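Written below as structure tokens is the structure these notes are about.
Just one protein chain is left out here, and the rest sit where they should.
Each chain carries a letter (A, B and C) given by its place in the written order, and its residues are counted from 1.
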Amino acid sequence: MYPKSIQKLIDIFSKFPGVGPKTAARFIFYLKKVPEKEVENLLELIKHLKKDIKTCSFCFNIFEGPGAKEDLCPICQNPTRDRTLLCVVEKEQDLVSIEKTDKYKGLYFILGGTIPILKKEKKKIKEKELKQRILHPEKFGLFAAEFKEIILALNPTAEGKATMLYLKRFLKPLDKKITSLGLGLPKGGELEYADEETLASAFERRE
Amino acid sequence: MYPKSIQKLIDIFSKFPGVGPKTAARFIFYLKKVPEKEVENLLELIKHLKKDIKTCSFCFNIFEGPGAKEDLCPICQNPTRDRTLLCVVEKEQDLVSIEKTDKYKGLYFILGGTIPILKKEKKKIKEKELKQRILHPEKFGLFAAEFKEIILALNPTAEGKATMLYLKRFLKPLDKKITSLGLGLPKGGELEYADEETLASAFERRE
Amino acid sequence: MYPKSIQKLIDIFSKFPGVGPKTAARFIFYLKKVPEKEVENLLELIKHLKKDIKTCSFCFNIFEGPGAKEDLCPICQNPTRDRTLLCVVEKEQDLVSIEKTDKYKGLYFILGGTIPILKKEKKKIKEKELKQRILHPEKFGLFAAEFKEIILALNPTAEGKATMLYLKRFLKPLDKKITSLGLGLPKGGELEYADEETLASAFERRE
Partner (left out) sequence: MYPKSIQKLIDIFSKFPGVGPKTAARFIFYLKKVPEKEVENLLELIKHLKKDIKTCSFCFNIFEGPGAKEDLCPICQNPTRDRTLLCVVEKEQDLVSIEKTDKYKGLYFILGGTIPILKKEKKKIKEKELKQRILHPEKFGLFAAEFKEIILALNPTAEGKATMLYLKRFLKPLDKKITSLGLGLPKGGELEYADEETLASAFERRE
């Protein structure tokens, strides 16, 4: 139906997370109508993303390195962050959500995924990299750090919980304090629809 | 369109919470087809609900009183419940949700609603009744009770929060410890979509 | 958690179409608070529904019979309705929807269901009753009727279509004109999301 190259473009956009063929088509007709300049910006920024955006040697977060020498992201470089706290998150967006709360001043480690519940898929989380960074942060460019608490800030979903359980066992030999986030009713939530585990935790954590 | 008495029935069912005319009609054709016996049961139980189900003189929860003399519900009567804890909930269903967690062993008070955000509606919560019961439980049939903590277990919604704020001020003169439930990610929730307040609280309450 | 009789009431309301235990509980606390008079009305009307609401001997629609003698509903009794048209619907509500359009002036027949797609369930539609009424309407109290067109006004769902196909075969020997409703985009629908069959039909039926 669509010209061949348009169909190819639809196929590529359809691989974007949460995008189907209809949405992909809408993207294309949007791009066809948008000013030349804006599209050029988009292409430039995507190239920049692939070429110049670095991944932090310690926490695996992405960052913009003005100088080629740097290997650490701004958070890991920041001397005012508390280097006794390490917060393990699944992905970059979770790190950003936590930073927005402005409540956490320690460092991060991006695990890169969770343990799949379905046996078929194979686990692709960075548990070994995590262990090494807890034991020898200096080997990865982070100095004057000694972690006293490892916060497993993963989603309280089935996958997230399985992963936290796995990591607790995996990190046990390191003999560090390992914590996870408190369950509770979210802002706007209702007791009537809360599961028992969530409600019990909200009760224990009352203040 | 429908026979007059059917239309009347639709109008009455349409006043049920969350029921519209189409659902009401479905209820009626369901009732028309259901066995006589089942409908008789329904009618009997509704009569029983209106006539014989009592409201507890202390906590306002409903209960089934075998003897006309009793005024207290089983929870308020239960000598093993902790009579130093009073949990204020909006409605009966919330009490049931909390009982299901099996984590709370104190008493309850059913507030009967929340403070409306929209000025128009008028407040119809039992704050005075609550105050009296905290000060003089014995006047309402509850003996050997002295509350040390008042738990405001209301929904962390706009209405619930406004009500908790109002009650904290209203109960201040009583000089009791007043707590509310801990915010946090619910089971199955995701950091990426959590609001900052919820996430900050989940962090502070980590363990 | 709930008093025994309340739990029983929850169980009965939970059998209502589209009602779960939480909604059932909400119904009960609504009924507990509602004025006595309103509840009495409800009970009276439900009794009336079971005892005095009749089923039409010809079309199986329900109606309010002032006199015990009547067996036909107002529509079947109405001499101004076109007795050459018979519209077959799945259930009473569909009849009401069609009457609201004010476009159809013929008679109806309520089939009482559709053919289940899943083999397990057993078919419980009134095809034999339909055939008899088309052949000998007078045997069922309807005189001066000779049907020239049978309109199968069933939902264009998988079940509805299977049922229409079945009825077309079943009624073939009667050698009557058999029609079904026109597919098309509904008011508020969008071409982009329409399936091909619907869109093709909308095209053929353009005017």
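The rule is short, and it goes like this: a contact is a pair of C-beta atoms (placed from the backbone, for glycine too) under 8 Å apart; a residue touches a chain by one contact, two chains touch by 3 or more.
Because the structure is a prediction, the values reported are computed rather than measured.
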Of C:Thr84, C:Gln132 or C:Thr157, the one touching the omitted chain in the full complex:
C:Thr157
Among the options C:Asn61, C:Thr163 or C:Ser180, which residue touches the chain absent from this view?
C:Ser180
Where does chain A touch the missing chain, residue by residue?
1-6, 8-9, 12, 15-18, 22-23, 25-32, 34, 36, 38-39, 41-43, 45-50, 52-53, 62-64, 91-93, 96, 99-100
Chain C residues touching the chain left out here are 89-91, 93-94, 97-98, 100-104, 151, 153, 155-157, 179-192, 194-207
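The rule is short, and it goes like this: only the chains that are shown with their structure count from here on.
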So which stretches of chain C touch two or more other chains?
22
